[in-house]
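Attaching a single structure in structure tokens format; questions to follow.
What follows is chain A.
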Amino acid sequence: MDPIIANFIEENIVPKFNYWIYVILMMIGLYAMITKNNLIKKLIGMAIFQTAIILFYVSIGVKETGGIPIISHHGPDHHQEAEVHSEESSKNLKHNIIDKDKYANPLPHVLMLTAIVVGVSTLGLALAISQRIHKSFGTLEEDEILNELRPGGHD
Partner candidate 1 sequence: MKVFGLIAVFVVGLLLLSATQDFPSWGDPRSAASDGEVSSFYIEKTESVTKVPNMVTAVLADFRGYDTMFETVVIFIAGIGIIAVLRNFEGTDSPSDNDNDDDGAGLLARFTCSLILPFIQIFALYVVAHGHHSPGGGFQGGVMFGASYILLALAFGLSKAKQLFSERRTMIFAVIGIFIYVGWGVLCLLLGKEFLNYSVLDSILPGDSMMARSHSMLVVEIGVAFTVTAIMFSMYSNLSTRGRLSKGL
Partner candidate 2 sequence: MIEFSFIPLFTWLVSLLAVPAILVFRKRPDAREGVTFLAAFLKLAMVFMMLPLIREGKILHFKFGEILPGIPIEFRVDGLGMLFALVASSLWILTTLYAVGYMRGLREHDQTRFFACFAISLSATIGVAFAGNLLTLYIFYEILSLSTYPLVTHHGDKAARTGGRTYLSHLLGTSVAFVLPAMIYCYWKSGGDIKFTDGAFLDGKIGSSDGLIVLVAFTLGFAKSGLMPFHSWLPNAMVAPTPVSALLHAVAVVKVGVFCVLRVFTGVFGTDFLQQLDVVTVITYIAAFTIIVSSLIALTQDNLKRRLAFSTIGQLAYIVLGVSFLSSNGVTGSVMHIAMHAFGKITLFFCAGAIFVASGKKYISQMVGLGKQMPITMIAFLIGSLSIIGLPPFGGAWSKWYLFLGALDAEQTAMAVVLVISSLLNIAYLLPIPINALFRSPPQKDEKGSDSGIKEAPLACLIPLCITALAGLLFFMFPGLGFELAQLITK
């Protein structure tokens, strides 16, 4: 293979494949949103679009060396006390040295929890609206709806 291309892949794609994947996914979604004629297909595109962004965010937080962001240096038997007894807290304080490379970055996960919720809500509302459209126009194809509107339309 041409060394330049190989080089390019070596430097820009392999170490950063996550960005490539999300961009490609997102473009698929965007294309569907812009060009599809069926409203439901538009919504599917929208879902893909938002998922791509979620993927992007989550991939920010990844650390090769790190696991899930839940501190697990005291075993499962501590859980209940840790919540109830406050004297436990003093005990926790002494092994408080946490290697931050062992844990993934929690912030993107939190943000994406929000983004997921927003996506769900938008999708649900959009589905409701498209049902309303289907009820009043009898179709979900954009061009048919526009044709039906032509005579009465003010613009």
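The candidates were selected such that all candidates are chains of the complex that A comes from, given by their letters.
Following the convention adopted for this analysis, a contact is a pair of C-beta atoms (placed from the backbone, for glycine too) under 8 Å apart; a residue touches a chain by one contact, two chains touch by 3 or more; residues count from 1.
Model, not experiment: these values are computed from the prediction.
Student: So which of these touches chain A in the complex, 1 or 2?
Tutor: 1
Student: Please output the residues of chain A touching candidate 1 within their complex, sorted ascending.
Tutor: Contacts found on chain A: 12, 15-20, 23-24, 26-27, 30-31, 34-35, 59-66, 68-72, 79, 82-84, 86, 89, 92-93, 96, 98, 100-101, 103-110, 113-114, 117-118, 120-122, 124-125, 127-129, 131-132, 135.
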